[in-house]
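Here the complex is missing a single protein chain, while all its other protein chains stay put.
Think of it as A, B and C in the order they're written, each chain with its own count starting at 1.
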Amino acid sequence: MKEKIYKGIFAVLAFASLAFLMGIVIVLFKEALPIFQKVKIGEFIFGRYWYPTYSPAEFGILPLIMASVWVTFGAVLVCVPLGVGSALYLHELAGDKQRAIIKPLIEILASIPSVVYGFFGMVILTPFLQDLFHLPTGLCALNASLVLGLMAVPTVCSLADDALNYVPKSFREASFAVGANRWQTLTQVIIPAAGSGISTAIILGMSRAIGETMTVLMVSGGAAVIPHTFLEPVRPMTAAIAAEMGEAPMGGLHYHALFAIALILFLITFVFNIVAEMISRRFRIKLGLSG
Amino acid sequence: MKVLSRVLTLALVTLGLTIPCYAEKIVVEGSTTVLPIAQKAAEVFMNNNSGADISVRGGGSGVGIASLIDGTCDIGNSSRSIKDSELDKAVTNGRSPKANVIAMDGICVIVHPANSIGALTKKQIKDIYTGTISNWKQLGGPDEKIVVISRDSSSGTFEAFGALALDGSKVRSDALLQASNQAVASTVSRTPGAIGYVGLGYVSSSVKAVDVDAVKATKETVLSNKYPIGRPLFMYTNGEPKGLAKQFIDFILSSEGQKLVEEEGFVGLK
Amino acid sequence: MKKNLIQDSGFFILFLCMLTTLIFLGLIIYFISVRGLKVISWEFLTQGPRMGMTQGGIAPAILGTVYLTLGAVLFALPLGLACAIYLCEYSPKGFTVNLIKMGINNLAGVPSVVFGLFGLAVFVKFFGFGVSILSGSLTLGIVILPLIISASQEALLAVPQSIREASLSLGATKWATIKNIVLPTALPGILTGIILSIGRAAGETAPILFTAAAFYTRGYPRSIFSEVMALPYHIYALMTEGTHPDQQTAIAYGSSLILLFLVLLISAAAIFIRQRQKNIHG
Partner (left out) sequence: MDSKVKIKAEGVNFFYARSQALKDINLDIYENQVTAIIGPSGCGKSTFIRLLNRMNELLPHTNITGRISLDGRDIFEDSVDAVQIRKRVGMVFQKPNPFPKSIFENISYGIKVNGIKDKTFIEEKVEASLKKAALWQEVRDRLSDSALKLSGGQQQRLCIARCLAVESEVILFDEPCASLDPISTAKIEELITELKKDYTIVIVTHNMQQAARVSDYTAFFLMGELIEFGRTQDIFTAPKDKRTEDYITGRFG
């Protein structure tokens, strides 16, 4: 009988946490949908001009979406090689002593607060980029990508390293037994076997980059225009929400438009997660590992 | 498992340390521009009246007004007048927001100190911000691309600048929209071809204030409305201010209070 | 021969990745510490701000961040761990579980300002906790909930089924197996989740903007219902609202260093516990 009570307690706590998380989604929908009575979804997503406080107000968020896409793509180019690369180094090359020092160091990089990254980006990276590329201003998509990518590295690296450690030693020994050297073993046996863990690590690292607000607000420049190069200032979706939410009259059209941006961001990440999950699942089945 | 339980009990102990005791308390919340004034005044006021407890929060004009309407704050700071939609909401909630002007704020147009341009007409400013002029050469300045810096379109400072200087026309879409006065000031100070606008309080040696229609932005010209781009700063209360809120606002309007306003770089009402 | 050439170049690239990561880490910590240390003094650590945020210390903000972070972990850890345990141990494998896992991973992508507004609407207004440590901790707790659930799940899934069966075959109940065998083995992985979420909770600004953070309050918080200053918001406010940038930027550096040090301290403690647990279990 006691077993049933324990199972009940865990079920209640599990659904309580899910209820909170679903609460966020409900608030997101509730506050976002009113805008679509005024502005058609097509106009909203593909509109090229974002002038929410003028009259007549224009709610086109294509520049914001493209900015988020560029910045997130840039962040991936930074955090995947660095994050997974470091995890592989830690797993394959680092001796135990080295590992005991570097792994905590990387996790410390994870605990550096985002506002400190924004601060670092604003005060040090901005002038550096400005002189390097002779730009009118160092606040641009590249700056945001670098800082966001760097911020996501520890999450990717820690979880990828854990994933690599869960791969049974027998796989490695089997590969050596057929005469494969360490690099072949790593690339053809260990990485595929840890595939699901590594993809989860990348997804979580990516989600952190997409959802990041403060850093992006401080370093991305804030120009609501569709970027053509990495060196132009941009205004990602999260930056627009954070900057304008405090000032916008609560319950006004602009307030609902900002929530609609957050909703679209949520839906984009949702679709992205499903695709990533399918890829990693097909990847796992090909290897014959359970789901 | 043992380790986790030990950590949890330790945390509970620290949380329980706080000792509750009561004094009259008001909450001042809202506009980021008014924040420095509210903070300094609260600090000095509390030094003079030990019983008072004033806590100051930012968040923006929209949050301040909304909290006043919801009753979660006693004074709602705002750098813009209340909007009709907010007024309707207040009425439905049985609140009657009253505006108390506590200071004036001149919005200065600033450029990089190395920029030779020292004065601009309102029309020139409008042409720059709407995109018709895009190189300093067209204004007799150095041959350099103009980098237009503006505030995000929902901030109170932008509201005033847009109405007074741009007659409501749209800022060019590739303008850098910064989230705060200080971000505008620091970007202008580091970008040779930049032009931006900040509250009087944020003008420092690292930027150059430009005369507008040949009027220099000073306390006197703003007060006398000769300087064309100036706006009032409000502290909204629910009906006539009363109790600690009244004492606080009266203190800010007193000569000592207005001196604090000037120290923070804004324009006193005397 | 060619095989080894590929291997050497491959390993060299990995070494480069590691090096750049560590260099960037070094750069951030170097700049923050050098400029931060100029401002740090005993007074800076023990007193509140004075003279319109240009002098004095940041003690209330430090205490505020400690309360908020501990409150968040205290709220999210039991809830998140229980959720992970339920999903991995008790609930039937299948569609619902994957859907829940999908939803959780997705929430890590929601912009943190939305969590702030959710906290404002639910904890501050609906539950009537008002702007306070409680609302702030609960909101931050929800921000780190997905992280704790995902990390705990990965750790629980990694516990080999064979030792679960071994325990059950000795007549241990399911809960006894989880408590004595599964959780201790998965503890290192769970601690990784806690470490990552401590850093996240202590550093978040947007969620506490509307729910807990005050720009300036006199003295220390009286109870969990009073609002509180917090380091991340203090840094952000100084850098954006301060009208005296020269003095205030220095204070912002000092606050960043203290926040960094505080978070490193808590993380180091968790890392130490994880290392000790790993050694015991071999």
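Just so it is clear, a residue touches a chain if its C-beta (ideal position, glycine included) is under 8 Å from a C-beta of that chain, and two chains touch if they have at least 3 such contacts.
The shown structure was predicted, so the numbers you read here are calculated from the model rather than taken from an experiment.
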Which of the chains on display does the removed chain touch in the whole complex?
-> C
Where C:19, C:74, C:121 or C:168 are the choices, the one touching the absent chain is C:168
Among C:9, C:46, C:96 or C:180, residue touching the chain not depicted | C:180
What subunit C residues would touch the chain not displayed?
-> 92-94, 160, 162-163, 165-173, 176, 180-181, 184-185, 281-282
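As a convention for this text, only the chains that are shown with their structure count from here on.
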Of the other chains, whose C-alpha centre is the longest way from the centre of subunit A?
-> B
Go ahead and note the Å separation of the Cα centroids belonging to subunit B and subunit C.
-> 32
Report, in whole Å, the distance between the mean C-alpha point of subunit A and the mean C-alpha point of subunit C.
-> 16
In subunit C, residues with contacts to at least two other chains = 209, 239
Numbers and ranges of subunit A residues touching at least 2 other chains = 122, 218, 242, 245-246
Contacting residues of subunit A [partner subunit B, same complex] = 49-54, 63, 122, 126-127, 130, 136-139, 217-218, 221-225, 233, 235, 239-240, 242-252, 254-255
So, in the complex, the side of subunit B touching subunit C is made of residues 1, 3-4, 8, 11-12, 14-15, 18-21, 27, 32-33, 35-36, 39-40, 42-43, 46, 53-59, 63, 70, 72, 179-183, 185-186, 201-202, 204, 260, 263-265
Please give the residue numbers of subunit B that touch subunit A in the complex, ascending.
-> 32, 58-63, 65-66, 69, 83, 85-86, 89, 145, 147, 152-156, 158-159, 168, 170, 173-179, 183, 186-187, 190-194
